[in-house]
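Worksheet for the structure shown next.
With one protein chain withheld, the remaining protein chains of the complex are depicted in position.
Chain IDs A and B follow the sequence of writing; residue 1 opens each chain.
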Amino acid sequence: MADTVKLPEDSFKRINADDRAALDSEKIAAPSLTFAQDAWRRLRKNKGAWVSLIVLAIVFIMAFGSLVVSPHNPNAVNPSYANLPSKIPGIGINGFNGTLVQAGQRIDAYKQAGASSKFYIMGTDYLGRDLFSRVLYGTRISLIIALVATLFDLTIGVTYGMFSGWKGGRIDTIMQRIIEIILSIPNLVVIVLLILILKPGMTSIIIAIALTSWTNMARLVRAQTMEIKEQEYILAARTLGERPLKIAFKHLLPNLSSVIIINTMFTIPNAIFFEATLSYIGIGISSPQASLGTLLNDGQKNFQFLPYQMWWPALVLSIIMLAFNLLGDGLRDAFDPRTKE
Amino acid sequence: MAKYLAKRIFYLILTLFIVITLTFFLMKLLPGTPLTNQAKLSKSQIALIYEQYGLNKPVWQQYLLYLAGAVRGNFGTSFQFSDQPVSYLLSSRIGPSLQIGLQAMILGVIVGIVVGAFGAMRQNSWVDTTATVVSILGISIPSFVLAVLLQYYLGLKLGWFPIAEWGGFIYTVLPTLALGATPLAESARFVRTEMVDVLSSDYIELAKAKGLSRTGVIYHHALRNSLIPLITIVGPLAVNIMTGSMVVENIFSIPGIGEQFVKSVLTNDYPTIMGLTIIYSFMLCVVLLFTDILYGIVDPRIRITGKAN
Partner (left out) sequence: MKINSAVKLGTVATFAAVLLAACGSSSNSSSEASKQTLNWMENSALPSMDSSTATDVVSGETMNNTGEGLLRIGKNSSIHPGVAKSYTKSKDGKTYTFNLRKSNWSNGDKVTAKDFVYAWQRTVDPKTASQYAYMYAQVKNANAIMNKKKPVSSLGIKAEGNYKVVVTLTQATSYFPSLVASPMFFPQNKSVVQKYGKKYATNAQDNVYNGPFKLTYWTGTSDNWTLSKNTKYWDAKNVKLKKINFKTMKDPQTSLSQYQSGKLDATYLSGQQPKNYKNDKQYVERKSASTFYIELNEKKDSMMKNKKARQALSLAINRNQFVNKVLADGSTAAKGLVSTGLAENKGTDFNTAAAVPSATSQDLAKAQKLWKQALKETGRSSYSLTLMADDTPAGKNSAEFIQSQWAKLDGLKVTNSNLPFKTRLSRSQNGQFDAVISAWGADFPDPISFLSLFTSGNSYNNGKWASKAYDKYVAAATGKDANNNTARWNDMVNAQKTILNDQGVIPVYQQGKAQLVKSDVKGLIYFPTGANWDFSRAYIAK
């Protein structure tokens, strides 16, 4: 293309001062944002994530607020009001009006128990305890367990995985064997031992989770690290003489964020279910304490006759999970540097 | 590669040995004996029963004897089924657990990959939203709740499947569905997330630009590169599911190994717990080895043998 191209004369125009001013006004000059600010901005644009954040905030406030204000005492026993179904004032739909089917007939359980003037919006359990208060109480316990598990995932799991994957070689081999051993020793042995040494209850469960839950995260992060460290931008960073710690935080971590966040979204329900399964076996949280898991477990046993005792905790758990996941998706999009606008 | 394999198999044996040792001594810390009514037995009777089970010897001797036996495939006698050797107990009950676990894994992972891939391809459409919600519900309902729901509605109300017990394939449908929810949800989530990343990367743009068909791009490039986290997660999950879920087996009355496992831990039935731990640990180590090899096949950029630095 060495030929000279002939352009018409009016293709170009000389710039004058006015034009220069106009150009300046078109200049895109967003304030320089840090990584976190940028992520926050992107997160706020995601409607699903934003709504989830609000839902979670409400759940947290209600669950932890019930320490101070609760509709009823979650442990107050009143056997004559046992197994009353949901009754929400002003709603006449079956399932929310205090009636239930007993021996083929729909009866007003509240009238039968002599509690016509009372309202239990989620009903009561077999000891006549207010289910709504117990769900709030259970949510609090489950959230604490979930958050502790997440904390260990994010600290031990991520660090361990990044280190193992980054170093490779002999260190990696040894670290992976350690994980294999931890994975191989049945969780149940660990928890039963802890129950013996300590006491059955929250502390034992939390320590058991702390000891065992982070392995999956570590393995995921290691696998992803092995993939990423071979890529050009890491090579570039290394060639430029970046310190490994800085590479880890600046380059690895953001690129690992999607895996980390997604796995966290599984850590939360897994921790909650681990506790629920323990209570199914019978070594979970000691009564009369409750978690969403124990409530589901109790409800499951009476599902044929008192379905609401399972539906309510299941509904609350699902809402929490949905919110955590949608928020997780939002966070992933916000933190992942590869996300396109 | 052969050298690498040999090395890994050596490590596998080493890991197994450490796990057996650790579990053995941890179990010894637990209370529990083969005695069912200790208080009514005289000292000499207790001594005799202990002798029968070899519990009269010091712990380190019990350990060595156990190792010697285990190498020859003799795992001792179960405390729960007092006359049955552990090897028989395990071999006669592990079949149903393996079958249901395997079916659940296959179903869960395949459906999960499809759901996840569709979600990623139609990102932020209603398909994606539905896929997301379904997979989130899959992980937000514990398996015992799902099992009860399936049993009540599909078994009792509609009568499509047997409520419980163990017979032909038809008996495995409900337990498979109940167990499959977790692998389904996890695979769907991981595949979707990874694929969204991969689909926006340059080499996919290039493949598209080269005029490769949509399915070709998805299958050859996007899917393959999305599988790394999935492989990592699926291995241990499969071993977990295949070695028996007490909850699902109890609810569907499946003659599997799940409850024996739980009971043996709670009663310090160490011959049974050790037998199960060895099987579990062996399967796990093998699966993890395969996982590492698969990394290399799926993503040639990962070097398993070499050193990075």
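By our rule, a residue touches a chain if its C-beta (ideal position, glycine included) is under 8 Å from a C-beta of that chain, and two chains touch if they have at least 3 such contacts.
Just so it is clear, the structure is predicted and the values come from calculations on it, not from any experiment.
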{"item": "In the full complex, displayed partners of the excluded chain", "value": "A, B"}
{"item": "Identified contact with the non-displayed chain, of A:36, A:196 or A:315", "value": "A:196"}
{"item": "Options B:62, B:143, B:245 or B:267, residue touching the unrepresented chain", "value": "B:267"}
{"item": "In chain B, positions touching the absent partner", "value": "31-33, 35-42, 44-45, 48-49, 52, 80-84, 88-89, 92-93, 148, 151-152, 155-156, 159, 163-166, 250-253, 255, 259, 266-268"}
{"item": "Interface with the unshown chain - residue positions in chain A", "value": "75-77, 79-80, 82-83, 102-103, 126-127, 192, 195-196, 199-200, 281-283, 286-288, 300-306"}
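Here is the rule we go by: only the chains that are shown with their structure count from here on.
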{"item": "Averaged-CA centre spacing for the pair chain B and chain A, given as whole angstrom", "value": "23"}
{"item": "Chain A-touching residues of chain B, taken from the complex the two chains share", "value": "11, 14-16, 18-19, 22-23, 26-27, 29-31, 132-133, 136-137, 139-145, 148-149, 152, 186, 189-190, 193-194, 197, 200-201, 228-229, 231-233, 236, 246-247, 261-262, 265-266, 273, 276-277, 280-281, 284-285, 288, 295, 299, 301-303, 306-309"}
{"item": "Residues on chain A engaged by chain B in the complex (per definition of touch)", "value": "166-169, 173, 176-177, 180-181, 183-186, 188-190, 192-193, 196, 216, 219-220, 223-224, 226-227, 229-231, 258-259, 262-263, 265-266, 269, 273, 276-277, 280-281, 283, 293, 296-297, 300, 303-304, 310, 314, 317-318, 320-322, 325-326, 329, 332, 336, 338-340"}
